[in-house]
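Written below as structure tokens is the structure these notes are about.
Note that this complex is displayed minus one protein chain, with the remaining chains in position.
When the chains are written out, they are named A, B and C in that same order, and each has its own residue count from 1.
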Amino acid sequence: MPPAAPVQYLPATGVFSATWLLVLFPLIGAAVLLLGGRYTNKWGPYLGVLTPCLSFVFALFLWMAMIGRSGDSREISSTLWTWIPVNGFHVDVGYLIDPLSMTFVLLITGVGGLIHIYSLGYMAHDERIRLFFGYMNLFVASMLILVLANDYLVLYVGWEGVGLASYLLISFWYFKPEAATAGKKAFVMNRVGDVGLSLAIMTMFWAFGQTNFAAVFGGIGGAGSGVALALTLLLLLGACGKSGQFPLQAWLPDAMTGPTPVSALIHAATMVTAGVYLIARSATIYNASQDGRTAVLLVGAITLMIGAIIGCAYDDIKKVLAYSTVSQIGYMVLATGLGTAGYALGIAHLLSHGFFKSTMFLSAGSVMEGMEDTTDMRRFGALTKAMSVTHITFLCGYLAIIGIPPFSGFWTKDAIIEAAWDKGGTSGTLLAITGIVGAGFTAFYMTRLMSMTFWSKSRWRETFRPHDAPKVMLVPMGILAAGALCVGGILVIGRLLQNWLVPSVGEYTEGVRAVNPWLMSTITLIVVLFGVAGGVQGFVRRPVPTTAPVPVSPLVMAARHDLYDNAFNEAVLMRPGQWATRVLVFFDNRGVDGLVNGLAAFIGGTSGALRKLQTGFVRSYAVGILGGAVVALGALLLLRAA
Amino acid sequence: MNPANYLLLSGVLFTIGTVGVLLRRNAIVVFMSVELMLNAVNLSLVTFSRLKGTLDGQVIAFFVMVVAAAEVVVGLAIIVTIFRTRRSASVDDANLLKY
Amino acid sequence: MISHLASASSTAVAAGDIKLPSISYSALSPILVVFGVACLGVLLEGFLPSRLRPQVQPVVAVLGFAAALGCVVSLAGTHELTAANAVAIDGPALFIEGTLVLFGMVSVLMFAERKADPDGGALVADAASLPGQGTHRLAARNSQTEAYPLMVFAVAGMMLFAAADNLLVMFVALEILSLPLYLLSGLARRRRLLSQEAALKYFLLGAFSSAFFLYGIAMLYGYSGTVSLQGIAVSSGLLGKTDFFLYLGLGLLGIGLLFKIGAVPFHAWTPDVYQGAPTPVTAFMSAATKIAAFGALLRVLYVSFAPTQWDWRPVVWLFAILTMVVGAIVAITQRDVKRLLAYSTIAHSGFILVGVAAATQNGISSSIFYLLAYGFTSLGAFAVVMLVRSGDGEANDLGQWQGLARRSPLLAGTFAFLLFALAGIPLTSGFTGKFVVFSAAIGGNATFLVVVALVTSAIAAFFYVKIVVLMFFQEPRAEGPVVVRGSVLTYAAVGVGIAVTLMLGIYPQPVLDLAREAAQFGFVS
Partner (left out) sequence: MTTVLAQGITHTTGWESAIFYVLGTIAVLAALGLVLARSAIHCALMLVVVQFCLAVFYFVQDAPFLGAVQIIVYAGAIMVLFLFVIMLIGIDSSDSLVEVLRGQRVAAVVLGFGFAGLIVFPTGSAIAGTTAVGLDSANGVGNVQGIARLLFTNYVFAFEIVSALLIIAAVGAMVLGHRERAPRPTQRELSEQRIAGEHPSAWTGPGVYADHDAVDSPALLPDGSPTRASLPENMSQDDIIDVIERVGIEK
């Protein structure tokens, strides 16, 4: 690996010198709404919607301006003020706006703006709607800080900010006990990731004396491979925490107890993809460490399988979507692990995922609103007519995620699978197969979801009066659904996005063994169709029981009754599937949860035990002092002797 | 005899003082144990003064006595106050604050 | 060598008049002003009618602190030893003196709060009377105004403690700062038994630890023949057979200092005393005692023991790790908000010890910056605690804080912000402080310590956030707390805490520059 050339960013001129306005709008919104108290109750929500939209309009201006520049002058950076000057080293608060961050800014403000509008309808009856918009604005501002930062430490500020906002929003309905628990779990797991990121920053400081992108990327070539590996692993740990990747994925499904717009914006479209952003942003570091990339590949592949398999097991519509998110982010992470061949593909899938998953979440929210906040799919069914618009938008998202040509998922997911295959060697083959099998599972659980919700027979209570949501919700859903259908194709055909991102993540490289893309796509498509068939067979043709069959998971139940009749299939396909699902669900619920809870219990227990040492007796305290004295003197005398 | 042997005696007295603080329950006796520790320190200071041939040690010991006098006034006042409300001077009885 | 010189100087007294050493009163002016104000306060106690004292005493104290601050500012850049090398007026000393004076001002505001408690003030009216006796009721609306001069004396002692260049002066200063604190701890208006118990515990353990400190002085005198910090530094360069006394002295001296800092395992008094003492006093202790004690620790370690730093650094490591871990972990299961903040200060002491362990100039500047930042946050947090009350006195049980945001969102938000600062979330002074301290430690090759510190910060963040959740995401209890309307004084204290915390989080450069300039020439030597 030749040492990277010193990284230079252009100074900000013209409209770019006002980039900070992007952050300022939602920040003002958050400040006014959170500090203004009940005086803002009346007009507060409208202000909350206005600010991300303003940012979006401004972002469009910036985008135009950036397109107007030549390819090599699109990386613009500027310093606002010096934040921490210390020890001959200083952290500047500044921003970097380049094609990568521009892309994210458009996604965050665009999708974010639509979801804000949707929330006006969804949260209309909540008496704390002002607070909700305050938190949402806080989130948008923090997320923009995260993607616009030109320094890892400033990025960390945004990173913590989105974590805080996410936490506040998960627990928004704090009176539900599961909301409080979910918030706690999200917090604990995110802290693990945060420790990773903060250690990475400390490592950068130690190795380069600086933490801004230019210095780190410029210095990484000269630093040893050990530093690069450490950085890649620590950054990956941070990404795992934020993006719900193995082994820190368990918080994301629980986070669905928050309001649905939150699930759509934060836990599907934007925040959880921050991990992918982090890896893509640190492309220079990952390029310097083969082992680091391998770790990323491994995490991505494991996560995409885990997410897809567990997605088959849940009956809660939002949890299925959540595991689907985990799985889809696994695809993105896998793509970034492929190095220069994959960064742009990962981002492309991220964008199309942002559209189709938020479409599906918003549609799910619409379904829930019609069904008195029920999330159990076993209580749905036959909603096609009652919710015709919602059905159509959901269908768009469905077609996009399972990858039916010519919709988004087909282009972006297949591109990742092909790139994995192109990596070559056994590992490339295995990764591609993982991706294809994952696609099959995706098709199965999404078909299952659609069947149980819309296509099967009605199982809802008589009191329910399903109806489509009001227009203020339907319009954003429609716009996003349209995006979900076509954004993937637009981005990937003609390598539009790949060329656009060249300044940020480097030149796109071809893999070693090209395979006819149509062959690959056909194989994938066949597997996907198998999955769809399985879903249709299990959940449209057969009546769906209103309670989950025990003790096996629905996938196994379906498989046992319908899919595989003969013993061979049972032995070869079903048993392992059954086993895998059971084990994974078990580990997800008990294992990782258990680990987190165990850790918390361990610390709590230690705390309880240490606390007992504080007996309240002066004489016990004196024992502590004398004991400490003996230790201190003993240690000093030992060191003297040494 | 080595003139520095006083230091050994001082160390022993200091240690006995610390053990007294750990063992006694009557706040006044605990405080007297602390005074014993201060006395031991003074013995060290005077001895070092002689070993070094400078009077600084004696001056410091003098200051220790002055400071100890002030400390005794405050300490006994606190002990008397707490005795008046609790009717007990046992340090073990004062353990409402814990954990 | 030095001992011979010293002995020569003191043996050459056979003839001639005694010449007073030159004392630079201008360099000492901040300390002397504060001492003077304390004496003035005592006189006012004697001559003012009791009706006027509660109004006059705080004004006098604040004006005195302001005057002292003016002296500190005018002394900026001074770098000298004065009064026969008894006091060193240098960058760190002036920085700490200035900070202490500011802490003193904010604390006086809290001392003077008389509206929060219906009976008037957090301090008892008559410490000597027993609850239930007639006098108690009669004097209920007054408060013990002697607290002001005592507190000003404590500030003076602290200023001197951090500037003392001679172990004897340091010891006297230690007592000057400790005795008033022992007394003040016992003056809470409510829960008299707890308050008196706090005073007793603080006093007994404080006396115990200062005996160790004193024994350390004796040993260092025995090693080097002098108690001046430079003298010890010079002789510790030439280690000989009796260097045993040097190490023993360092260890024993350290015990006394670590006790004041609240480092584990010398910390046990902290939670009890912080809980029992009147809240303004607790706030004052948590901010001011800490910076004074760290100032003295830094001075002793960096001036006298610079030559032996490779021997003491591992020991500081050990205590830093113990302090961080125990402070953070035990805090998790606390149920009393003052106790919880006490454990939080213990954990913070550990973080500052990380900076001390750096043993570089950046170690000085980052530690004093952290102390300043932490002090204001802590003062603000305790000021909030003063305002949340239930029927009789402060509602300190965390259960009573449940759902506070429903009753008083602004106060809950304020407290949440301060807690985030304590947790070290970015854009607060807590983050900046941790960052500079940890980077100094990395610069001083203490990377492992920084890793431990990061992990413990992650654990510690948990209980801060737990309180935030408690306040924001839980329903208030029926018998929940009442947020009282305090006087403008307490609001001012909270406001100052918030403002400084935010300012140092977003734009810390001026103060960081100040700390760096203060530490630039290090300590006088």
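Note that in this section a contact is a pair of C-beta atoms (placed from the backbone, for glycine too) under 8 Å apart; a residue touches a chain by one contact, two chains touch by 3 or more.
Since we're looking at a predicted model, the values are computed, not measured.
Partners of the chain left out, restricted to shown chains and counted across the full complex, are A, B, C. For chain A, the list of residues touching the undisplayed chain reads 615, 617, 619-620, 623, 626-627, 629-630, 633-634, 637. Think of the hidden chain as still there; on chain C it touches residues 4, 7, 10-11, 13-15, 18-21, 23, 35, 38-39, 42, 45, 83-87, 126-129, 134-135, 138-139, 144, 146, 149-150, 153, 156-157, 160, 166, 168-169, 172-173, 175-176, 179-180, 182-183, 186-187, 241-242, 244-245, 248. Touch with the hidden chain on the side of chain B covers residues 1-9, 11-20, 22-26, 28-29, 31-33, 35-36, 39, 42-43, 46-47, 49-56, 58-59, 61-63, 65-74, 76-81, 83, 89-90, 92.
Going forward, only the chains that are shown with their structure count from here on.
For the pair chain A and chain C, the distance between C-alpha centroids works out to 44 Å. Centroids built from CA atoms put chain C at 25 Å from chain B. Within chain A, contacts with two or more other chains are made by residues 611, 614, 616, 618, 622. Annotation for chain B: residues 18, 21, 30, 91, 94-98 touch two or more other chains.
Note for the complex: chain C touches chain B at residues 3, 6-7, 10-11, 127-128, 130-131, 168, 171-172, 175, 179, 182-183, 186, 192-194, 196-201, 203-204, 207-208, 211, 214-215, 217-219, 221-222, 225-227, 271-272, 275-276.
Against chain C, the residues of chain A that register as touching in their complex are 34-35, 37, 81-87, 89, 153, 156-157, 160-161, 164, 167-168, 171, 174-175, 179-180, 183-184, 187-188, 191-192, 194-195, 198-199, 202, 205-206, 603-604, 606-608, 610-611, 613-614, 616, 618, 620-622, 624-625, 627-629, 631-633, 635-637, 639-640.
Residues 200-201, 204-205, 208-209, 212, 243-244, 247-248, 250-252, 254-255, 258-259, 264-269, 271-272, 310-312, 314-315, 318-319, 326, 329-334, 362, 365-366, 409-410, 413, 425-427, 432, 435-436, 438-440, 442-443, 447, 450-451, 454-455, 458-459, 461-462, 465, 469, 472-475, 506-509, 512-513, 516 of chain C are the ones touching chain A in the complex.
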